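With one protein chain removed, the remaining protein chains of the complex are shown where they sit.
By written order: A and B. Residues from 1 in each chain.
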Amino acid sequence: MNMTLDIVILLALILAALWTVMTRSLLRSAIGLALVSAILTILLFRFDSPLAAVFELSVCSGLISVVFISTISLTEPMTMKEVIKHMKDRLTRFWYLPFIVVIVGTALSLLDIRLNIKVPPAETQKDVREVLWNMRQLDLIGQVTILLAGVFGVAILFKEGRKK
Amino acid sequence: MLYLFIIVPLFILMFLNLPFRGLKRAAFWLAAALCLFQMFLVLFPDSFFWKLDFAWLDHLFKFDLAIDGLGEIMLFCIGLVVFISVFMGRYINADADEKLNFFSLLLIALAGLNGIVLVKDVFSLYVFIEITSVSSFMLISFYKRREALEATFKYLILSAIATILMLASISLIILISGGTSFSLMHEAIRNSPHDFLGIFAIGMFLSGLFIKAGLVPFHGWLVDAYSSAPSAVSVFLAGIATKAMGIYTLMRVTSAIFGFSIPIGNVLMLIGAVSIIIGALDALAQNDFKRMLAYSSISQMGYIVLGFGCGTALGVAGAVFHLFNHTIFKSLLFVNSAALKIQTGTSRMDKLGGLARKMPLTAVSSLLAGLSTAGIPPLPGFWSKLIIIIALWGSGHYAYAVIAVLASLITLAYIISMQRRVFFGEPAGEMENVKEASPGVILPTLLLTLIVIVSGLFFPFILENFALPAGMIIK
Partner (left out) sequence: MTAQALSLFWPYCIFIIMLVIIGLYCMLVTYNLIRALIGLELLIKAITLFLILAGYISGHPVMTQALVITLIVIEVVVIVVATGVVLNLHRQNQSLDVRKLRTIKD
């Protein structure tokens, strides 16, 4: 593994995250989140996890962005006056964040923690599908169940209520 | 065989949602029968069902599940509380579609809760906790009332933070264990070359669980969620959901993964004692019936954690027994609150008064449950608290024992004050035409009252056969 390349990608990740949090418009924030996911996808590929990477790319930077963007467009945009007030407000609150992040980062990099782990015996390299279907069957059932719960949730929350 | 506890609710759920007309009417009966059957299976371990041969199914579902004494008690409580929620949901929801959605969510929650109790793998544990959480979110905001939605959002954010803490801890342990089953992780932590990894992991996992259980520094979401949820859902949340996700998981994880140790016990006892005091004092100050019950729940959960943190077999047995008792009497109190809310339209105690004559059953049952909460002999709450206090005293934690005794005096104070304001005294002006609650609420009340009385009278039997064996989870 090439360490410098890793560091560059990680820096890009942090910058994208900072932009996500600091940017003024919610829409850009959602796009920033998709960017973070995309960069994370590269990292997952580098860690020998191609299937998880594909999932991350399609689901997180795809589906979740769609969900966020449609939520943002469904909620009312603010008036101009509110936006200006909001901007000033935000500037005073979010101003500190980059400094905190940089300071913590440097402080932590001064620490030099090295693990000395007796790595447990590595399994025979199996395919991830096999692991998922045979060894982690319970999680699959769990996935189905939570998807069902999500379906009922959406059915309840988005049903136009016959309100009293 | 155990996988049926998870699979069957799911199959019934899918079956009920097939688009046939008659099924909507069958929904209640199937869901209720399933819960009753679960209770039956736990009570009669020798019944025919356990001897049936499901070889072909066994072949299909190769789950790694296990059950022990504590798990059996939890399964029984889950069946009971979900049954009562289903029963109340039938009478409270008017619309057939609404009923079906309500029962479906409860069935998902049932599968999730059973999963939490049975799994032997920490990541699957996380998956089932999430399933239960998501169905709880939906149940709380079922009628999309404003306060309920706010409470759901608060709960959702805090619970997500809790799961993130738990996942971080799991990843740390994977570093040294390379697997996620309880036994692998236990071995890895015991042989870990780095103490700080284990301490970090334990700390993060436990604080996640404290959030999930709503213990004191993290109890903000719990009160709002309990008090703004629909009545049938409050019973479910207070009766079993937070208990299984927080307290039971705490016990299981501490005993099976981390291994009980003195520092963990001290942290647990501290958190427990603080929860007892703060919960009881806040309950004293409440004017809303359901909010008072929510704070009282926090205080009683504190007792369970305190008893468990004591670490002796007796303490753990007391904690398990108190967990069972608390499930029963707090469910009963929330059923009473539902009766009050439905019949009078308010749960503010200053507007209620003199209801003992109008609603005698509700009054008597809530008195019994309240006194059991406060620990008055011969009700079961007394015995479980007594065991916890004896265990604390016996292991030399005198200060905590004194706190536990004093806090039960505060408990008595707020219970008596609640009884006086709601059921005795002069009837308030608008309470003239109040009648006893409908059968949908009265039948659960009677059932739970019966269990309170029986478990109080036969406590040596329960202690001997269920609580003490369950207390052996700490070795």
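For the reader, a short list of remarks on this structure follows.
Convention: a contact is a pair of C-beta atoms (placed from the backbone, for glycine too) under 8 Å apart; a residue touches a chain by one contact, two chains touch by 3 or more.
Here the structure is a predicted model, which is why all the values come from computation and not from measurement.
Although one chain is omitted from the display, it touches the following shown chains in the full assembly: A, B. For the options B:R291, B:K385 or B:R421, the residue in contact with the chain missing from this view is B:R291. From the options B:T180, B:S255 or B:S384, the residue with contact to the chain not on display is B:T180. Among the residues B:L16, B:A151, B:L352 or B:I442, only B:A151 touches the chain that is left out of the figure.
Residue-level contact of chain A with the missing chain is found at 1, 3, 6-7, 10-11, 13-14, 17-18, 20-21, 26, 29-30, 33, 36-37, 40, 43-44, 47-49, 51-52, 55-56, 59-60, 63-64, 67-68, 71-72, 74-76, 93-94, 97, 100-101, 104-105, 108-109, 111-117, 119-120, 122-123, 125-128, 131-132, 135-136, 139-140, 142-143, 146-147, 149-150, 153-154, 157-158.
Residues touching the missing chain, restricted to chain B, are 123, 127, 130, 134, 137-138, 141, 144, 146-147, 149-153, 156-157, 160-161, 164, 167-168, 170-172, 174-180, 224, 227-228, 286-288, 291 (touch as defined at the top).
Simple rule for what comes next: only the chains that are shown with their structure count from here on.
Centre-to-centre, using mean CA coordinates, chain A is 32 Å away from chain B. Contact residues of chain A toward chain B in the complex are 115-122, 134, 136-139, 141-146, 148-150, 152-153, 155-157, 161. Across the complex, chain B meets chain A through its residues 6-7, 10, 13-14, 61-64, 101, 104-105, 108, 111-112, 115, 119, 121, 123-124, 127-128, 130-131, 134-135, 137-138, 141-142, 144, 175-179, 188, 191, 193-194, 197.
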